[in-house]
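Comments concern the structure below.
The complex appears here without one of its protein chains, the remainder shown in place.
Naming follows writing order (A and B), and every chain is counted from residue 1.
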Amino acid sequence: MKKSKSVLLSTPYILWMLLFTLIPLGVMGYYALTDPDTGGFTLNNLRDLGLFLPTLGTSVWYSVISAGICLLLGYPVAYFIAHRSAVTQKILYMLVMLPMCMSFLLRTLAWVGLLETNGIINILLGKVGIGSVEIIGTSGAVILGMVYNYLPYMILPLYAVIVKIDNRLIEAAEDLGCNGTQVFARVVLPLSMPGILSGITMVFVPAVSTFYISQKLGGAETMLIGDVIEKQFKTSNNPNMGAALSLLLMLMVLVCTGIMNRFGGEDEEGGVVV
Amino acid sequence: MKKTNRILTVVIFAFLYIPMLVLVVASFNTGKDLTVFEGFTFDQYKALFQDEDLLTLLGNSLLISILSTAIATAFGTLSAVGIHNLNPKLRKTVMGLTNIPMTNPDIVTGISLSLLFVFVGSTLLQQKESLNFWTLLIAHITFNLPYVILNVMPKLKQMNPALQDAAMDLGCTPVQSFFKVTIHEIMPGIVSGAIMAFTMSLDDFVISYFVSGNGFLTLPVEIYSYTKKPMQPRVYAMFTLLFLLIFVLMVTMNLLQLRADRKKTVKQAKSVTAGQKVFRRVCAGVCAAAIVLGCGWLIVSTRQDKITLNVMNWGQNIADGSDGTMDIIAAFEEAYPDIDVNYTTYDSNESLYAKLAGGGLTVDLIIPSDYMIARLRQENMLLPLNFDNIPNYKFVQEEFKNTDYDPNNEYSVPYTWGTVGILYNSKYVDEADVTGWELLWNEKYKGKILQFDNSRDAFGVAQFLSGISINTTNENELKQVSKKLAEQNPLVRQYVMDQIYGIMEGENAWIAPYYAGDCMMMMDANPDLRFYLPQEQGFNLFIDAMCIPTCSENKEAAEKFINFLCQPEISGANMDYICYASPIEGARDYMDEYLAESEVIYPEQSILDKGVSYLYLPPEINRLMDNLFLEVRISGNQPEETEEEGSALPVILTLAGLGAAAIFLFLPKRKRK
Partner (left out) sequence: MSKELIRLQNLVMEFDGERVLDGINLYFNDQEFLTLLGPSGCGKTTTLRIIGGFLNPTSGTVLFDGKRINHVPPYERQINTVFQRYALFPHLDVYDNIAFGLKVAKLSKPEIQERVQEMLGIVGLKGYEHRRIDSLSGGQQQRVAIARALVNRPKVLLLDEPLAALDLRLRKDMQNELKRIQQAMGITFIYVTHDQEEALSMSDTVVVMDKGRIQQIGKPEDIYNEPKNAFVADFIGESNILDGVMLADYKVKFFGRTFQCLDAGFEPNEPVDVVIRPEDIDFVPPEEGHLTGTVTSVTFKGLNYDIIVDFKGFKWLIQTTDHQPEGAKVGIRLNPEDIHVMHKSEYSGMFGDYSSYSAAYDELTEDAADEEE
């Protein structure tokens, strides 16, 4: 009785989400199948997608590398934080959170200042006598930007999982004859798997669709799928092609996260909570 | 192992914080450049608090994020209760729906929403301004909702369901029991959901970028357009202040929480919840005050009797009062106190066109170049001007009347004119190499060359080099030109528009084709820069002119503004800043002498005769050029040249495969239970 009534509370939400998430995706599909000039049905946009597959490949490749680096860097940090005292944990957690609240545009811009040919790093290197290195405009700079921007998204879920690992499990493993490495490989790592997966997803998804980082830190050769989509909308005025590309990007991300979920096994509702 | 972890952690924190430190330091810099610290000053902070535009943007951002957070929190919490009581199957479906905005890339969410708004607003409802405050708010609520739901749901799940029964048992109606009991139990979830929603909303760029029109912009969207132009250091000051604010907020929140936790563990403590209660009240108070203020501000700002004149201009294309120049907009607003200018920028004719054609905007005045005016006119996107309101048209020089793009002088009033040439840095570039457009293809300067980031200008450069008409409509010729550009691609450091300033001034690249006036500005900043006009091969001579697009709502005000800019003294003062040549008779007299005499700005007539103007091209040619240019841009990713026209089938099959895989991966999950 009371249940059935309160269920009604979800109706506006369901309508809202249908209206503003599913239907827009439908509209996107509609655009992808129409001609930009005539407005009639066409498969041309889909056909032309083939042209951008290498770009998509590059984006995926960069994002995978970034997610990998984030994991390698983020795991020890998360592990370190999770094994501090409660107060230190809070402080460090906050310090990881803080950059996420600040404008990522400006923070990326700061990297431009750091990495430029005549940027801060090269000035410093010059003073030390090493001479300047060309970083900006390379794929390395783009990946660096991705790692920098999305590293907190890796650390936080990892921390959340690692901190919950019961210390007695580690003791039990030691008791059963595992050395340090074995404890890590057989107990800690498998138990932190949900955090690893959600961290990878949270780095991969924004990285694969970024256009700002590649615009600022990348060069002529580091055009990513996000750039192409942005261009279709903001300069080429070809929303139809842009919609088709977005569709492709979305499906690709869906498949990737789907594979992740498969690996993860159990799906908890709302595993994405930071 | 532990020690390495500690060192790595320190290094990572340094990695996270050094860029922010750079910005903080830059906020105290007397110079404009991030990289060189010239001296210590607080001026940027002063400038920040005098910069009404920036403060308005900050206000906009806060308004949107507070409103959307408040709505999403209330809406999301109630919905979570409903979802919680749904039967498991339906609940799973709804949670799947909730996860869509979480797992979708932001760019897809932004694009799909903007397409929906434009489709419904412009196509179905014939609205003029279909992207506005409300659509932005809807978008923010939409991506905030999942954060609230995902934070509240676990708390509902954890909650002892008997508590609600107990409340009802003691006489509460279901509604009362929600407010007296349930809400207290799920409060931590609500608070963390709201905080996450707020920060995400405040810092959101991607979705807002696609969903906002030009009437209501948030700070990140505007910062994005700033980061293309040379950044005003006062933005760094704002960053520093925001950083401090968020830092203090976070620290106090943690301290309060810590104190509350500590008290909880002390058993005898009397009013243990007092701290929390105070904190909650403070939070609630702040939120309520912010909402009231926001709504008040909204009402006041919409109630203004002032007419809003939406001007869209090139970046760096109007004198803004800096470096002792005249602040044209302020002067205009002073002359016409009932008009409020909303000034936004674009960085190429093509992006202006995309904005106008994309719909959803109200724009009253634009300043495109000649060929774009022809295109807009051809596509019925311009309104004829009422010259009765523009008496100063009489000052326009005869040679700028009866042009190709506006043969009957109906739609446009010229604003500036200029040339496109090569800007190079004499410190690094051998003068002997500066012979013509081929300098941009010189392998010697690989990675130090810039190129236009718009198809028409980039094609123009290659066309002059290849001796092909810049107004060709021959498909083969265009393909030949695009090949030429693809050859250049490996040498190009970046494709730029307004970003060129920082790169050239900072000597991070040495060679770039660009508009003469802008080159002049950069030469002002860096004396090693030189301008070269390849007379023999030909160069582009362009006119930028003021027009009123069909989406205008204040045509008369726009005409007043045009008239204002046609006054010789105003035009002259304006040129002082933007460094272009004025088509207004007598304006040259009001310009700084060294500008007025500059060969870059006013070349000799014999040279000018060799300039060529871009003419109107049919839409399919424009589309072809856009596509070819994009192919050039992504040619860096292309493993090898594949020339054949692909059929739709393989791609469709790929898409279908991806779709099927997605469905397969998400739907059947029957491992246990």
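Here, contacts are C-beta pairs under 8 Å (C-beta built on N, C-alpha and C of every residue); 3 or more make two chains touch, one makes a residue touch a chain.
Nothing here was measured: the structure is a model prediction, and the numbers come from that model.
Engineer: Where the complex has a chain not shown, which of B:157, B:180 or B:401 is the residue touching it?
Structural biologist: Checking the options B:157, B:180 or B:401, the one contacting the hidden chain is B:180.
Engineer: Would you indicate which residue among B:39, B:171 or B:337 is in contact with the undisplayed chain?
Structural biologist: B:171
Engineer: Going by the touch rule given at the top, which residues of subunit B touch the chain that is not shown?
Structural biologist: Residues of subunit B in touch with the missing chain: 160, 162-163, 165-173, 176, 180-181, 184-185, 264, 267-273.
In this section, only the chains that are shown with their structure count from here on.
Engineer: Between subunit A and subunit B, what's the gap in Å when you average each chain's C-alpha atoms?
Structural biologist: Chain centres of subunit A and subunit B, defined by C-alpha means, are spaced 21 Å apart.
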